[in-house]
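All protein chains but one are shown in place.
Here is chain A:
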Amino acid sequence: MVHITFIDSSGEKRPVEAEEGSTVMEAAIRNSIPEITAECGGACACATCHVYVDEAFVPLTGEASPQEEDMLDFAYAVQPNSRLACQIKIGPEVEGLIVTTPARQG
């Protein structure tokens, strides 16, 4: 199990445990994290699982694929550390991951 902390737009922290091999979006949905809608269920087709990755973890979560970048065009208030949670795979290397959710997904 890998530990992930979701911080919502008001600053409230929600620590959860996530299974290796799943995605950050799946961890959010399983734990009823607010501010993640994930309308398309992880198909990189809706941009409603937008998160900001804590700077320290940006190198560890890898880079957005071109398809993910295209979808990020539809997200709101995109920043350089923006990612789609359904495209971040959970492995041991991201232990302790911290992501912040934006106030608005769609």
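Structural remarks
What we mean here is this: a residue touches a chain if its C-beta (ideal position, glycine included) is under 8 Å from a C-beta of that chain, and two chains touch if they have at least 3 such contacts; residues count from 1.
Here is the rule we use: contacts and distances are computed from a predicted model.
Of the candidates "Ferredoxin--NADP reductase", "Protein-arginine kinase activator protein", "Ion-translocating oxidoreductase complex subunit C" or "ABC transporter substrate-binding protein", the chain left out of this view carries the UniProt protein name "Ferredoxin--NADP reductase". Annotation: of A:55, A:69 or A:93, A:69 touches the absent chain (contact as defined above). For chain A, the list of residues touching the undisplayed chain reads 39-40, 43, 45-47, 69-70, 72-74, 76-78, 104, 106.
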